[in-house]
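To start, the structure itself, in structure tokens.
Note that one protein chain is taken out, while the other chains of the complex remain in position.
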Amino acid sequence: MKLLAIDTSTEACSAALLISGEVRERHEIAPREHARLILPMLESLLAEAGLKLSQLDALAFGCGPGGFTGVRIATGVIQGLAFGADLPVAPVSSLAALAQGTYRETGAQQILSAIDARISEVYWGAYRAGDAGHVTLEGDETVCAPQHVPLPVGADWFGAGSGWAAYETALQTRLGGAAYTCDGQRYPRAYDVALLGAGIYQRGLAVSAEQVLPVYLRDEVAWKKSR
Amino acid sequence: MRVVGIETSCDETGVAIYDSARGLLAHALHSQVALHAEYGGVVPELASRDHVRKVLPLLRQVMNQADTRPDDIGGVAYTAGPGLAGALLVGAAVGRSLAWAWGVPAVAVHHMEGHLLAPMLEDDPPAFPFVALLVSGGHTQLVRVDGVGRYTILGESLDDAAGEAFDKTAKLLGLGYPGGPALARLAQRGDPKRFHFPRPMTNRPGLDFSFSGLKTFAVNSLQMQGGDDQTRADIARAFQDAVVDTLAIKCRRALQQTGLERLVVSGGVSANTALRERLGRIAGEEGAQVFYPRLEFCTDNGAMIAYAGCRRVQAGQAEPLAFFATPRWPLDVLAPP
Partner (left out) sequence: MEILIPHEDEMLALGARLAQACGHSGAIIFLHGELGAGKTTLVRGFLRGLGHAGKVKSPTYTLVEPYEIGQRHIYHFDLYRLAGPQELEYLGIRDFLEKNAIFLVEWPERGAHYLPPPDIEVHIDYAGSERVVRFEPRTVAGKNAVLQLGSNP
């Protein structure tokens, strides 16, 4: 199968092309440069492979949680491409992509993904390596203060993502030793969005262009109740 | 040539298809006004979130209405500024990638150029050159228009836009948001003689505006005279008379200064009946003709973006793949296509 993936949910901006299990990737740490970078990245990947959009089977994108603007850039781009090229879309959690990349590169089996949500909060999800080499979510993804993250079951967890860079002490205190190490310099990457997206597509869970929407975890429905 | 236009600069999502040979084929609009009403003004993050939900459904709708297939499309235009950064980025992201997927040129359109060219969507469009008064919640500008992309700003508001002053004063009068139209209705039963508000910046040369001081007069009048129904109506009347008079004085001056004989009036405030009556009279006295886009194209819409985009695509303009939003984008830096 052939699948094109993007992630712009954090300071990182990346695009990847998966062809029969092989992944090529473009990746940069480039805060606020996503709009400028993302389409040229896709173009160069396709040109390198000698492919056109219409020859792909599906698209995948990091649908959040993450920076609201970045997540919406990815959403808007994928909406336009999916509508224009009539392709199905696999939405992939940015926290899952972060965990998948950690598993892929370090071999860690249990990953606590944390993306800095600012205002003293993290986007949080606990992932375990599962069948077919894909990570799966334990419990729910959430956004909360680091001292309130849901406690994972068991020990030997690997902490990954900018949330660990920002709040390592608070998170370690909360977890009481459940995380044996962490890497705050990891970001969700399109490489892993492509891997997980392929799985979603193969399980028949891809959606149409109009159903491509961001996941904020901070919902305006909840905000309105406060007024 | 058919061009899709996408507008997401503020609190309306608009999508349209314009055909250079057949004119406007279809347009659809989703207004977010109700969404923002409870906050007394536009809320940026809520606006962006709504745009990203609405652009594709509206696009699908206009493609069906216009019986248009992707192969029929020759370009995609989207508003790239000025406006709310996050909201603009939604339209730019969808529009730019859609054009790439379709293999057609994309054009980043200046929102105010859209408004300036909106009367071109009508059956009896004004010929160039003309003077345009753009008067809305976000802008108050007098512009000399010599052609597509040939704009000279004659004057503009140094602080609040006229529509903003309407909304803020309406709020002071307890009329909710957006209160401009409600204020105009209230003004109808107001006594024009009871209060007199100043006509800011009319006693000196130049075509700039300043409306932020008028709400201070409204506050003072309310405090001194109390807030009974008739007083509120009288204040609304005095306020509206001051704004209308000021706009009219400057329009007359702009016509005299440029020697032009066509006046285009657009933007949300141009729906105001008192303003239309007044400008009609002035134009008559100056031997000029007034043009209004139809009411639904006086406010933000996709049709004007599709039109402006079509003119630019036809002239060979095309954006690179890197897209952008320009929250601040002076009109007079634009060039002809």
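As written, the chains take the letters A and B, and residue 1 is the first residue of each chain.
Definition applied: a contact is a pair of C-beta atoms (placed from the backbone, for glycine too) under 8 Å apart; a residue touches a chain by one contact, two chains touch by 3 or more.
Everything quoted here is computed from the prediction, not taken from an experiment.
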| item | value |
| --- | --- |
| Full-complex contact with the absent chain, from B:17, B:46 or B:233 | B:46 |
| Listed residues A:3, A:117 or A:209, member touching the removed chain | A:117 |
| Candidates B:1, B:85 or B:249 - the one touching the absent chain | B:85 |
| Hidden partner interface residues of chain A, rising order | 31, 67-70, 117-119, 218, 220, 223, 226-227 |
| For chain B, residues in touch with the removed chain | 39-46, 48, 84-86, 137-138, 158-160, 164, 167-168, 212, 216, 327-328, 330 |
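Assume only the chains that are shown with their structure count from here on.
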| item | value |
| --- | --- |
| Between chain A and chain B, centroid-to-centroid distance (C-alpha), Å | 39 |
| Touching residues on chain A, where the partner in the complex is chain B | 35-37, 39-40, 43, 53, 68-69, 72-73, 75-81, 83-85, 209-210, 212-214, 216, 220, 227 |
| For the chain B and chain A complex, residues of the former touching the latter | 38, 45-46, 48-49, 52-53, 55-57, 59-60, 70, 85-86, 89-102, 321-325 |
